[in-house]
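Excluded from the complex is one protein chain; the other protein chains are retained at their positions.
Moving on to chain A:
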């Protein structure tokens, strides 16, 4: 697990209280979103379970004895959802997918990779994209399956690829 460089806010007690002052709050939420994304990226996670946040070092700074409440976490995640950087996976809003990049960005990233590797009009399996040797240096290597799928679906709508299923595997054909 990578060592995380915490931002200065992490050791600033007011960071763990949602600020009522609008401007301050905006700055605070922004800082949180950055931190969450950084943290997930560093630990290679893409979901946040609100119910499990209380013991997560991300939301619980034991050094200054402050932790972010569940409501506050929810507030931040909902704010992220507005900008398309997170989405709840269930109605009860307990588990959230957090995107290091927006789905569009992911899609473009995959598409660009495919183009630059001359994979147009050919088919790749999703397994190849996530685990293949060719993608080791790419950011989307090891990306959560569901996130990848959503990104590709968004790409499909734009007409840049087509998802297909064969046997028990899923594949994608880039145009």
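What to note about this one:
We adopt the following convention: a residue touches a chain if its C-beta (ideal position, glycine included) is under 8 Å from a C-beta of that chain, and two chains touch if they have at least 3 such contacts; residues count from 1.
The rule is short, and it goes like this: contacts and distances are computed from a predicted model.
Choosing from "Vacuolar protein-sorting-associated protein 36", "Elongin-C", "Trm112p-domain-containing protein" or "Adenylyltransferase and sulfurtransferase uba4", the protein name stored in UniProt for the chain missing from the display reads "Vacuolar protein-sorting-associated protein 36". Per the touch definition above, the residue from A:66, A:93, A:141 or A:173 contacting the chain not shown is A:66. By the touch definition given at the top, chain A reaches the unshown chain through residues 8-9, 12-14, 16-17, 19-21, 23-24, 27-28, 31, 65-66.
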